[in-house]
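Got a structure for you, written out below as structure tokens; questions coming shortly.
With one protein chain held back, the other chains of the complex are shown just where they sit.
Which chain is which? They are A and B, in the order written, and residues in each are numbered from 1.
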Amino acid sequence: MLEIRDLHVTFTTTGKEAVKGIDLTIQPGERVGLVGESGSGKTVTAMTLSGLIERSIVQLSGQVLLDGRDILHCSRSELRQVHGREIGMVFQEPMTSLNPLMRVGEQIEETLRIHTHRTAAQRKALALEAMAQVGLPDPETTYYKYPHQLSGGQRQRAIIASAMIILPKLLICDEPTTALDVTVQQQILELLRRLSEEYHVAVLLISHDMTVVRRLCENVAVMYRGRIVERGRTEDIFRHPQDEYTRRLIAAIPTRKRHDATGKDN
Amino acid sequence: MIDTHNKTFRAGAVITGVMLAIILVGLVWTPYDPNAMNGAAKMASPSFAHLLGTDNFGRDIFSRVVQGAGATFLIAAVSVAAGLVIGVVLGGLTGWYGGWVDELLMRLNDTLTAFPSILLALVLIAIFGSGKYNIIFALGLLFVPTFARIVRMEVAKQKELDYVRSAQLMGVGSMRILFVHILPNIVPVLLSTIAISFNNAVLAEASMSYLGVGVQPPDPSLGRMLNEAQSYLLSAPWYALSSGGAIVLLVLGFGLLSEGLGGETDA
Partner (left out) sequence: MGTIAKKTGTLLLTLLLVSAMAFLAFQVIPGDPVTKILGTDYTPERAATLRHELGLEGDISARYLRWLAGFVTGDFGISYSYMKPVGQVMEGKLAVTAALSVLSWLLVLLFSIPLGVALARYHKGVFARAAATVNQVFMAVPPFFIGILFTYLFGLVLKWFVPGKFVPFSQSFWGCLGYLFFPALAIAIPKAAKTARLLVSSIMGEMQKDYVRTAYSRGNSRWMVIRTHVLRNALLPVVTYLAMSLADIVAGSIIVEQVFVVPGIGRLLVASIAARDFPVALTIVVIIAALVVFMNYAADLVTQFIDPRVRLS
């Protein structure tokens, strides 16, 4: 469904090549983790795939095919059809990723307003349903709240609801749990997993944390300095890392957390 | 430390530079004596002989504008400098020592901001009378709170930083820390405030001189020239245009400089 072929991303401002030729394929409904430390190029990759990268500051080469359509070379208006409808996004900072002056419900149903012709009443009904799906308490009230009245976890749920309301083919999650505390992290990952399975939505999870990837994704690609150094089934790589960098990445996880992650999986 | 390479800053530097050059040359040489009357060439339109034409007494407007701009510039510069020096010392000391004097001065400061600068200047003129020196005095006094407030805030902030603490531990005296160590770090913040204050001074001086309560004859001033020019708008519109244009260029130059320095442009 999504196919990345020899993608290069170079910043024209600094001349730095952030992504140095990566290939990656995501099948419908597949959950893939892209893991690496900050500066490894994983976020740049995610922004490029989603077409959200500011084209004027980068030079792109290669192909990013979404069902055969090249995202790197389509027009802005074509890109807008992709955004929200085919690719949904969840970002790292739930505290700032919602518009502080817009009611939560309005933001959740915005994708519908942009991409469909549904009436306000229909949109609201769908939004309430999505809010219930992501586990937001009391949707009817929460719909009219402003982001600052929600907790971090709730805001992330709202963002997930807004990204999932139209059921995209691919959900790109850029460090979706990094800013949350541990128990909420687990809940959000669980939610993403459930939604992905239930609605057959593919997920690309960007993270620096192997344990997070392991909880959600069956497959993983490890990025280091703009290249993918290792890829395969998450379990295999976790147990038998081949690459030196992957080994260090796994060794960096505190032992207790490693056991936690392997432990329960409900 | 300061990004001086952006376009806004450069545009401001060019305009201000040209104005300053003309003013400086004007101190020693102008095409005509600014006050020399010429009955044969009253209200002459701009020509090669008189670049910006002549006024109702046949005086060369270009020479008068150069002289007026110089006077306005000088009044603004001196009053800002006076306000700056007093404001820095006052703000530095109150920011460093804090206490009730600090409290009191800041209250006073808050109250003073309730008066628009032109209004405050008018009140001070009402008290001390008009004329060049009183204008400088009034405007200088006006700028003291502005600078004091900024310096006080910055000093209070820097006071907590490591380099100040270590200087204190090494036994460096308070005054030395304040004025030798801290002050240079505040300069970038001060620069854009200086530019804005300069503009406020130019506008206030021009306004008051235009109203007739500022600079008095025979001292030259752009505002006073505008006032005169208004009576001859129909016969000599270039008179008003040149003296007003000079004010615009002065203000525009410093406004761009301030914005280029990352400050605000509001007067």
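Everything below uses one rule, namely that a residue touches a chain if its C-beta (ideal position, glycine included) is under 8 Å from a C-beta of that chain, and two chains touch if they have at least 3 such contacts.
Computed from a prediction, not measured in an experiment: that's the story for all the values here.
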Contacting the left-out chain in the complete assembly, out of A:His8, A:His83, A:Arg193 or A:Arg247: A:His83
Chain A residues that touch the omitted chain in the full complex: 50, 52, 76-77, 80-85, 87-89, 91, 93, 96-102, 107, 110-111, 114-115, 146, 148-149, 159, 162-163
Touch list for chain B against the chain that is not drawn: 107, 110-112, 114-119, 122-127, 199, 203, 206-207, 210-213, 226, 229-230, 233-234, 237, 240-241, 244, 247-248, 251-252, 255-256, 265-267
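What we mean here is this: only the chains that are shown with their structure count from here on.
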Where chain A and chain B are represented by their mean Cα positions, the distance between them in whole Å: 54
